[in-house]
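Rest of the complex left out; these chains stay put.
Chain IDs A and B follow the sequence of writing; residue 1 opens each chain.
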Amino acid sequence: MFSVGVSDHVMIAHSFADPTFGPAQKLHGATYGVEVEIRAPALNPHHVVMDIGALRTLLREVLNGLDYSCLDDHPAFPGRTSTTERVAEFVANELVKACASLPADARPVGKASMRVMLRESPVAFAAFEREM
Amino acid sequence: MFSVGVSDHVMIAHSFADPTFGPAQKLHGATYGVEVEIRAPALNPHHVVMDIGALRTLLREVLNGLDYSCLDDHPAFPGRTSTTERVAEFVANELVKACASLPADARPVGKASMRVMLRESPVAFAAFEREM
């Protein structure tokens, strides 16, 4: 099994409606360090899972939809539910779609999967993993 | 599959009885960077695997039993066997028990698993993974 991974980051504001989150119900923010890993059982004709430069570009395009924004206003997180888990799921789903639009020889081969990890602080992260 | 992860650390002394460990048979010590990851197939009603603050608190309580101590005297590691693998296993087992004591709506849902990784130096770690 092969993997390729890239990193980027976004800076967002948000708050949570659910009282379980205590002080995080107040408007605050986060720098999410975003780490994407794609796993595939074999390499494509270019001897890579997929091109690192292409993956970084697609990830940046997905993240542009979140960067420098307040997630309380984002339709993907209705009712102020933008937990780190939900943001990771959103990024993964959008990035899987973006990868599907690549030419066949630029995509991962075989039964590939993607994992998106968001580091919200030096001591906490959340992640979402799915098939591509 | 979703994940949540938190980090903390402990500072312990220990030595090993087994001659295979060479200089580590002498009394020495380690700062273990402790990284916990919980994986679950779905989110709980709060849109998280489990609350990061709750997980950090439980981890700290488990680590309090090890922090600033000499593991040679700890009953979990008889015969001076506190290898990083065994300490990771101990922390995971204790933390799984602690999570089980949470109210149902604060626990991970479905068939969850936990991985505890201990970084003993910039160049070495060990980990233990089990079902919750």
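By our rule, contacts are C-beta pairs under 8 Å (C-beta built on N, C-alpha and C of every residue); 3 or more make two chains touch, one makes a residue touch a chain.
Just so it is clear, the structure is predicted and the values come from calculations on it, not from any experiment.
Q: To what total copy number does the complex in this file extend, with 2 chains depicted?
A: 6
The rule we apply is simple: only the chains that are shown with their structure count from here on.
Q: From the mean C-alpha coordinate of chain A to that of chain B, what's the distance rounded to whole Å?
A: 27
Q: Using the touch definition up top, name the residues of chain A that touch chain B in the complex.
A: 18, 20-22, 81, 83-86, 88-89, 117, 122-130
Q: So in the complex, which bits of chain B are touching chain A?
A: The touching residues are 1-8, 43, 46-49, 51-53, 56, 106.
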